[in-house]
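Comments concern the structure below.
Only one protein chain is missing; all other protein chains are in place.
Up next is chain A:
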Amino acid sequence: MMPDLGKYAFAVLASYGATFALLAALVGVTVWHRAKSIRALAESEARMEKSDG
C-alpha cells in the first residue's frame, strides 16, 4: 500500500508530517478558542440574567 519513495523518503514524509502537525495545531487552537468563546458568552449572559432578574 505504502508507495516506494526511494531516496526521497525523508523529504516527502517530513513534508507531510510537518503539514499535518501544523494543521493539527491550527485546528486544535481554533477548537480551544471556540470553546473558550462559548464559555465566556454563557457566563456573561448568566450574570446578566441574574442581575436583571
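The criterion applied here is as follows: a residue touches a chain if its C-beta (ideal position, glycine included) is under 8 Å from a C-beta of that chain, and two chains touch if they have at least 3 such contacts; residues count from 1.
Following the convention adopted for this analysis, contacts and distances are computed from a predicted model.
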Absent chain [UniProt protein name; select from "Branched-chain amino acid ABC transporter permease", "Indolepyruvate ferredoxin oxidoreductase", "PQQ-dependent catabolism-associated beta-propeller protein" or "Heme exporter protein C"]
"Heme exporter protein C"
Those residues of chain A which, in the complete complex, touch the missing chain:
1-9, 11-12, 14-16, 18-19, 22-23, 25-27, 29-31, 33-34, 36-38, 40-41, 43-45, 47-48, 51
